[in-house]
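Beneath this line is the structure, given in structure tokens, with notes to follow.
One chain of protein is taken out of this complex; the other chains stay put.
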């Protein structure tokens, strides 16, 4: 069995040695280890990929030992993910199709090791694309009056299918606390600006107005503060006076696709950890 | 004689043909032409490099004809710059030396076609570097009480030496209206962030706090709104959770140098035009 | 009527003025003008977008006048493209689907102003994707014995449908003189390296072997010299020792998609001109 283990705890001398010694004692072979210490916050982070072949007695016993021998004494928070289990991801969309096409193409090509049980949208426009890729499409309209019922409906669907995380692929609605509290650090958004510049609506228009020479896109975990959650990935591209707002939008589409898909992959590969509204992104 | 001509005027049919026809009629050969129309604002911009060899009667007569035949009828604002004249640039610095070293090295290498009659600083720390490059150094200290006298003193020096433009090479003071009104779109600043993100003080600290994955630097013309003037040039570099604020600052230094020197070159080569608090940057 | 005009001719004084004057005399309004002089080769290049509204008598007469008054005296080669006509593009593919998905998604979204009458492939694997997007798919297998017949078959299809240009979207066959001579500077290839580095087969393997820190992709017009045609667009991404060949390939896929689609757009917008095995790419 292969597994990925994520750990964070207060920093202390000997912590790397303790962890690696424990894994070794459990007949695990560490294939990959990445670690980070936030010196300001005094927190230690670690990501381990380990191969336990068939020597390990059982995952249950391993977890028990880890908890007792390692986690408790070191005040660790930790998670273990077996390689065999594919997480379930749901896409939220509205009317823009470029991120949807990009993610579904990658999914269909086997690039993303994930299941996509269905797509949710507050509009019906992108139903055909879901059809092209044989994926269920739930049209749940939202008005200011029906917002909370709509979110309840979304939540029921997500629970029913044991969805692990949500990707807002240019979903043009603000997600509320109802969903966020159920999926903390598990809702990935793509914002079409180089955050924190141009948060909120119409960032390309604002960027054009300001006369910037570079535009960007930012993928982040959704928190209750709009466009202010922990940043997973950003990228930029150059623009000039010769580009219109329409050109900004066209160039931005390519950025958004790339940045969102990178963030989704990092999340899927368990390479992201969140603390203090920031991320540690392991390589 | 070679000359660079910058023009802007209300957009109208036939304007390119009118200008190029006029230059041709004056026995000028257009070596380079770049043009831009801001469709929203309805403004036409043009940059011409022209070779008049020895066929042109006189610059004076050319200017007269241009004004009468071309500029007036088309409501143009325009400037002509002969290639032979080197502009005079002054550097304002405080304590950081990287931009100063970079610009002086380029100057000494002949990379910048400019004169640098002297350097002004509110601190004395960088006097030695001025000495290394044999450039006069004026230490004009500034306190909140003496600020206006200090600026008067700066202005006197600038006027006395017929300085054309000013470069704030990490000058840690806010320049006031006194200087700005005398040098409109002629004071170039380098701000150590990807504007409009992180305007104001300590941008690297703010970027670190926000957990961005990319940091930037921005060179702009100074206006009375702090860090809000027309942007000339921007560039960025990637950072990660593993970088400390100190690392941000070190990476930023290289960005600041490059971005400021590019902006200075663009200004020197008359490739910048300003309107609506934005720039047209010709290539 | 809007039209785009591409011109190249020996460089000479007054040429810009001649062209713009002519357009003006034909009641055309120049919306966009970009020009370039290759000083080494002494060649002048120009791209004009012009709006003739309903004032122009006829395209035929315009062309005649252009030929007589402008082209002949100045030894110009030139082309005019009316905005209303959508070019016909055919995709050649083999087994890789990422460039195909990317181009078809852009096509379907209306991002590419083009018709795609059909797809040609030497394998049958990607037929389903063509089906997803309702595009005809011609499977024309190729072996070393049947290569020339297969190319004749391809050519017949292309001629029959009046195809304007061809995009090799990771087509794993060498295209021969049969096709190239019929489509000079009209076959666009994507090569998965930063040419001229790693031309030929297995560039990611070669890049890995050499230990480069950056990999690239290159889109170029196909000529008889393998991977040596005029370069339209290139882009790169960073890699490190921690990336395997598989990682190179995954990162490269994203590069290939972006670079190829940019090249296709530039070609579609008539922004490319070819000479001396190089391109002028207008902005």
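Things worth noting here:
As written, the chain order gives the labels A, B and C, with residue 1 at the start of each chain.
In this text, a residue touches a chain if its C-beta (ideal position, glycine included) is under 8 Å from a C-beta of that chain, and two chains touch if they have at least 3 such contacts.
Please read all numbers here as calculations on a predicted model, not as lab measurements.
Checked against the full complex, the one of B:2, B:27 or B:98 touching the unshown chain is B:98.
Across the interface with the omitted chain, chain B contributes residues 97-98, 101-102, 105, 108-109, 111, 132-133, 240, 242, 250, 253-254, 258, 261, 283. The chain not displayed touches chain A at residues 13-14, 16-17, 20-21, 23-24, 29-35, 37, 283. For chain C, the residues touching the absent chain in the complete assembly are 36, 38-39, 194-198, 210-214, 216, 230-236, 240-242, 244, 276-281.
One rule holds for everything that comes next: only the chains that are shown with their structure count from here on.
Here the chain pair with the top count of touching C-beta pairs is A-B.
Centre-to-centre spacing of chain A and chain C amounts to 36 Å, using the average Cα coordinate of each chain. Shown for chain C are the residues in touch with two or more other chains, namely 283.
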